[in-house]
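The structure that follows is given in the form of structure tokens.
Here's a slice of the assembly, chains where they normally sit.
All chains are identified by letter, namely A and B, in their written order; residue positions are counted from 1 within each chain.
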Amino acid sequence: MINAIVLAAGKGTRMKTDLPKCAFPILEKPMINYIMDALDKTKVEKRIVVVGYKKEVFYDLLKNNCVFATQENQLGTADAVKAALNYLDDGITLIIPGDTPLINYEKINSLIETELALKKDITILTTFLDNPTGYGRIIRENGKIVRIAEEKDAYEDEKLIKEVNTGIMVVDNKFLKEAIHKIDNNNFKKEYYLTDLLKFTTDIASIILDDNDILYGINDLYALSRVEDMVRRNILKKHMLNGVNIINPESVTIYPDVVIEDGVTILQGSFISGNTIIKKGAIIGPNSELHNANVLENAKVKHSVVYDSRIGKGATVGPFAHIRMNAIIGEGNRIGNFVEVKNSILGTTTKASHLSYLGDSEIGNNVNIGCGSITVNYDGKKKSKTVIGNNVFVGCNSNLIAPIEIKDNAFIAAGSTITDNVDDNDLAIARSRQINKKGYAKKYK
Amino acid sequence: MINAIVLAAGKGTRMKTDLPKCAFPILEKPMINYIMDALDKTKVEKRIVVVGYKKEVFYDLLKNNCVFATQENQLGTADAVKAALNYLDDGITLIIPGDTPLINYEKINSLIETELALKKDITILTTFLDNPTGYGRIIRENGKIVRIAEEKDAYEDEKLIKEVNTGIMVVDNKFLKEAIHKIDNNNFKKEYYLTDLLKFTTDIASIILDDNDILYGINDLYALSRVEDMVRRNILKKHMLNGVNIINPESVTIYPDVVIEDGVTILQGSFISGNTIIKKGAIIGPNSELHNANVLENAKVKHSVVYDSRIGKGATVGPFAHIRMNAIIGEGNRIGNFVEVKNSILGTTTKASHLSYLGDSEIGNNVNIGCGSITVNYDGKKKSKTVIGNNVFVGCNSNLIAPIEIKDNAFIAAGSTITDNVDDNDLAIARSRQINKKGYAKKYK
């Protein structure tokens, strides 16, 4: 059995939030979930997550996806591993800190495969740093690793060594269960260091990490932001390599679970989150925000906000439109500037080009919603529904007082407040006659 | 005669689009046009563009600006040059790949001038790379270039050489026409390499490129994005050196053909494209998009979108305004939030401060368009025109049903739907009397 212990008990005081450090989100996704997602792609068969500070948070985040072990007091990494011992099955165990969201599953697999092939007590992941200050140095004799020297405990000549510990290793469980109890806390910080495992064996292998980004310590919101930026760039790069064209990626954020087909263009300043899906040929931005949006082929969304809604094929949205709460914008629709569509279903080739609000409505095909028209869905007590048939023309600045039904081919005169249903082919009008008062303008100006 | 052969026959499979690689746009302008624009500033007198995959695309892009030669099969750079031989005039020829949009015309001129002065068979542009992997290494003996070793064919000690081929050279046509036919494809990739020209002469000069950005290979959309970023930064730098103040340039994109006078300020998140012109003292942004806009002196455009339109001197637009389709915003106008102006001409010191739509209209000087007022330009069948004179006051939430004319000094009462013309100095009103129903509010709440 290949086990993994993920160390997530720490508090992260300098983050200045109530969340435990490894639960802090990076682009909306908690740090530990990046690790769990990476583990999904490895040979790891069982995961034990060691929690401590605010452990309930992790119960929510990870649900049935792992076994939880509790470290009561934060006495060091070896102490954390001790808390997980009882949950280990026979075999080998990957040990990994929970604050390394940039870890790459292929590297984890290499580490596991090296251990499986060589059957060492420990296979450790090391790396080379130009400036190793602060990291545990890898002390080798005749090429073999003999020890790790923590910064505070290292000799001056050892401090010159550039090969350092990444904190990630695979261990043989039999060795681990014996050796872990021999580790003491006779050191500067009075902590039990997991790296002291190396004191009790010389049967050690190692592999080298190529990409040192994962070592960037996340101890405050500035460091988090640096790592978030790396994650953000990795996501953008993945999409670009898949054939997505992104204009000024510096200004664009795409969250990890967004799906984008090739042939999509994302323009400057776009912010795309949640479970958004964008299909071929769509153009998003500049400055659009999409959250849980489903944007179909060749649709355009400019300077607009779309939440929990669908934009039909070839539809254009914006600039300055707001589509939300399960709105379904039909194929070939035009939703123009200063239009809000909420919880409504629109048919094909329907237009609402300017200054309208369509809420709680069902609207047919080929309807023209005039500028300034409003579905009056709220009367102070309850919300009601507006139903509009096909080929209806709603004149400008009309009010459709819901509940109401406007049937196929009807025509609503501009400036009307419509309170009663309108039948097929009928014209509805509700406005006053114009009176021109000769020379009266002066009185008012 | 100074000829140039531009190599543009390649497909660019990893770009994942149907466009041939050298036609792919960088900030809206096809890659090859950057080369052609650079050549415009050089001594090159005749250009032959070698096309192959989707050659019609280039016919459209380049029109009469060059001669086209066709490479039927992509058998390597020497094969591409062969396709162009018949079009060459006597003299010398610059050979340049079509995917080097960052090339600088001064460097091309230096290369040509070196060839003209030294009359060598070949004058080649080389450069030094810290990591030369993948590039053809320049093999010198006693300082003289004798050969180029491609990565796949280079000896181990040659691979340590840091001087590499840029792919850009000037050749003597007489030499070229003889030597090109001697090149074979006995190499790893079974291609005809243009660099093999160096096998047939020792009469070679070279000059060194200072800026290696142009070597960045554009083979996928990620690489394209990296080059686009370099182009973007170069454009911004040019404007800043000319006296344009740009706040947070990381978030700003300005397309290559935009003209901006000194004394302009561009704020964060602005996106400026097409043939936009911005005059002294104007302030653009934050978050404004301009496309083919003409923004006159001291105008301000905040959080707004302007397409194919003119913004008059000292006018203010936005936040959240949309000006489009040949709109002409007059001097000193104020176009405020949630206002759309389409295909309209406005006089001086006219205001539409909030929530209005002005479409297909002609509006005089010193007009006040009240909040929520709308030109009702579409009746379901056709679009009609609204004409408003000088000093007119249009009350809030009015509808002006086009075709209609409101003459000078007229006054439209708020909430009126105006269907008939209004004469000079007249007041027009079309609304119902207010009735207050004592205590009736309860019924509704």
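We adopt the following convention: a residue touches a chain if its C-beta (ideal position, glycine included) is under 8 Å from a C-beta of that chain, and two chains touch if they have at least 3 such contacts.
Bear in mind that the values here come from a model prediction, so they are computed numbers and not experimental data.
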Overall number of sequence copies in the complex as this file defines it, 2 displayed: 3
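The definition used in the following text is that only the chains that are shown with their structure count from here on.
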C-alpha-based rotation, subunit A on subunit B, 0 to 180 degrees, nearest 5: 120
Whole-Å gap separating subunit A and subunit B, where each centre is the average of the chain's CA atoms: 32
Subunit B to subunit A touching residues, read off their complex: 15-17, 27, 220-222, 224-225, 228-229, 232, 250-251, 253, 269, 271, 287, 289, 305, 320, 322, 338, 340, 355, 357, 372, 374, 376, 378, 380, 391, 393, 397, 399, 401, 409-411, 416-420, 422-423, 425-432, 444-445
Residues of subunit A touching subunit B in the complex: 237, 240-251, 262-263, 267-269, 286-287, 302-303, 319-320, 336-338, 354-355, 368, 370-372, 379-381, 393, 395-397, 411, 414-415, 431-445
